[in-house]
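To keep things clear, I will list the structure first and then write my remarks on it.
Here the complex is missing a single protein chain, while all its other protein chains stay put.
Right, subunit A next:
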Amino acid sequence: MKTGKLSAWLFVTLAVPAVILALWTLLAELTESLYWPSPLAIARVFPKAWLDGRMTEDVLPSLVRLALGYLCALAIGIAVGLVVGSVRRLRLAVEPVFEFFRAIPPPVLVPIMMLIAGIGDGMKISVIAFGCVWPILINTVEGVRGIDGVQIDTARSYSLRRRQRLLNVTIPSAAPKIFVGARQSLAIGLIMMVISEMFAASNGLGYNIVQFQRLFQLKEMWSGIILLGIIGVAANAIFKLVEKRCLRWYLGMQSQER
């Protein structure tokens, strides 16, 4: 029974990717197009392209910059969001500005940031952080603003201290919204990581993909794109794991309401 269920689940999740891969392989082998190498050919170049040193010299620096930029955005976005969300006047004053900044497509900031912060790691981390901060900030403000008045009254009537109110009431109550913003930002962060390396860099995933394309090593280029996809999926899985831990109460409550 249990193994039957597992194999059914495996079949459902893997069926479509398998069909796509099969079609891709078939078409590529038939047409022998230079631009669309077959998955098999890509898989063959993958170890040499990425496992021979580029993991530590390119992929790792990319991931470190992504992590640092994203964590900066989380820290700043949540901290500022908590303050702005708690002060009505401040919120009304700055919310339009936030919306404006969010509306700017973050990649256009790369050239400007290059002028300000140079082309080193600092620039790349700043660009990632700047792109990621707005959804987190705006959702945190929204979350803090949406706290149930009864929950606030309860905290007040029991004279909870500021710190306790923040840690035990405000932050948990806003957490579901904060996670919504953090999820949006994660996708933006990945994009900004690659783009910042395409403009000006001497290492990194994005840099290498551009290099492969310039050298017309298209199989290698494709292998980089696939590696990016894998990194994206892995980042999402980690995110979901953290979310599941932190929002257990919220997910439980939601499944109860249904």
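Definition applied: contacts are C-beta pairs under 8 Å (C-beta built on N, C-alpha and C of every residue); 3 or more make two chains touch, one makes a residue touch a chain; residues count from 1.
Here is the rule we go by: contacts and distances are computed from a predicted model.
**Student:** When one chain of this assembly is omitted, its UniProt record names it as which of these: "Ubiquinol-cytochrome c reductase cytochrome b subunit", "Rieske Fe-S protein", "FAD-binding PCMH-type domain-containing protein" or "ABC transporter"?
**Tutor:** For the chain not displayed, UniProt's protein name is "ABC transporter".
**Student:** Of the residues listed, A:86, A:151, A:203 or A:217, which one is in contact with the missing chain?
**Tutor:** Spelled out, the listed residue whose C-beta touches the missing chain is A:151.
**Student:** If I consider the whole complex, including the chain that's not displayed, which of A:173, A:203, A:217 or A:236 touches that chain?
**Tutor:** Once the missing chain is taken into account, the touching residue is A:173.
**Student:** Please give every residue of subunit A in contact with the chain that is not shown.
**Tutor:** Touch set of subunit A with respect to the missing chain: 148, 150-151, 153-154, 156-161, 164, 168-169, 172-173, 175, 249-250, 252-253, 256.
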